[in-house]
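Note that one protein chain is taken out, while the other chains of the complex remain in position.
Up next is subunit A:
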Amino acid sequence: MGIAKCQGDFPVLDRLIDGQRITYLDSAATSLKPQAVIDAMSNYYSQNGVNIHRGKYYLSEEASDSFERVRYSVAQYLGAYGNEVVITKGTTESINLVAHGLNLQSDDVVVGFLDSHHAQLLPWRRFADLKLVELDSDGGINLDHYHELLELKPKVVVLTHCSNVTGNIAPIEEMAIAAKKACDAIVIVDAAQSIPHPHLRIDVSKIPVDFLAFSGHKMLGPTGVGCLYGKSERLNELRPLMLGGGMVDWVDVEGSQERKIPHRFEAGTPPIASTLGLGAALSYLSQISAEESRQHTEGLSEAIIQGAMERDYLQLLGPKTVKNRCAIGSLKIKGCEDLSDVARSLSDSYGIMCRTGHMCAQPVVDDQMDGEVLRISAYIYNTTDEIERFYLSLDELVTFLGLN
């Protein structure tokens, strides 16, 4: 398999809406799902459908085996151990679990970043004193400011590997090492936007990362499932957020004994079908080489940057270099306050699906663009032709909407 021919694996791309094919440019929100993922889920429902870690009967053991195998393959993908992978609902739950469980005091300093997602900002603000690293003039991370904030000896540093607004890829290895050196801070990485890309794979056995969070749905998997990686020493100290079945070894009238990691963080029935879908997504992604993924991403990024730079009426958020970024472009149409008409017409007249708003990262969007943005984001099934078509469509639209 290769990226070039993968469109055929995504059944939704065969769909016609008002007789028109779909150009999907919102993969930073969620990716499309290949047939293999759909099959893994529907196969579970049609051939199994029972709960895991419950019974001794055949179907339950079969389901448990395949569920646990996903955990193991995630661990192998990350360079972690099997008991360091907690199955969660997604990035948001993973980060909340850590923020809640570290026993932070309200005056503990946590260093975060302006270009982070709300999921990586709000939980920390609730439990501690969150300080944000600013961006430099072209929208990249201001590393000097980061080093300055490290002098406050933060307890926790919360990194975003790839920003969902600027597409910028942070030098997390260097930043994690600096955090350890400065004050042995606990390092948490939001990998929601980077994990979909094989060339941005993080090996936690080589980088001093304590926790790492991601969602299945941005990496070809289903919604409703994600992971938290935590170093076993750290997980052992983390207080579970949820209590219930499946996370205890025994319960009597007085108390209970918690199960070992990672199970103690998985109270209740997990999203079984989604987890199996995530496993299929990971297998699908493993067939794409890092090099192929890098080249494809750079091609798309170049088309995004170039298209924006060629047009006076557009302003592109973040660094304008092809290296170290994902194929995400957040655009401001000069003189256009309300982008909803643009987005609606792109969809209805051209079949182009992209997003408008603050991208769950209002601080940076307001700071850099002074309002809403139109965001396009491309992935393995997209081509540079589609990016060009987006810009040509936009040209036509802005004229007819009387915007320039």
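Please note the rule applied: contacts are C-beta pairs under 8 Å (C-beta built on N, C-alpha and C of every residue); 3 or more make two chains touch, one makes a residue touch a chain; residues count from 1.
Note that contacts and distances are computed from a predicted model.
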{"item": "Listed names \"Phenylacetate--CoA ligase\", \"FAD-dependent oxidoreductase\", \"Lactate utilization protein C\" or \"Iron-sulfur cluster-binding protein\", matching UniProt entry of the absent chain", "value": "\"Phenylacetate--CoA ligase\""}
{"item": "Of A:R259, A:R311 or A:R325, the one touching the omitted chain in the full complex", "value": "A:R259"}
{"item": "Identified contact with the non-displayed chain, of A:Q7, A:T30, A:N51 or A:N83", "value": "A:N83"}
{"item": "Full-complex contact with the absent chain, from A:D65, A:E174, A:D348 or A:E396", "value": "A:D65"}
{"item": "Residue among A:Q47, A:S205, A:S256 or A:S340 touching the omitted chain", "value": "A:S205"}
{"item": "Interface with the unshown chain - residue positions in subunit A", "value": "53, 56, 58, 61-62, 64-65, 68-69, 72, 75-76, 79-84, 205, 232, 249, 257, 259-260, 263"}
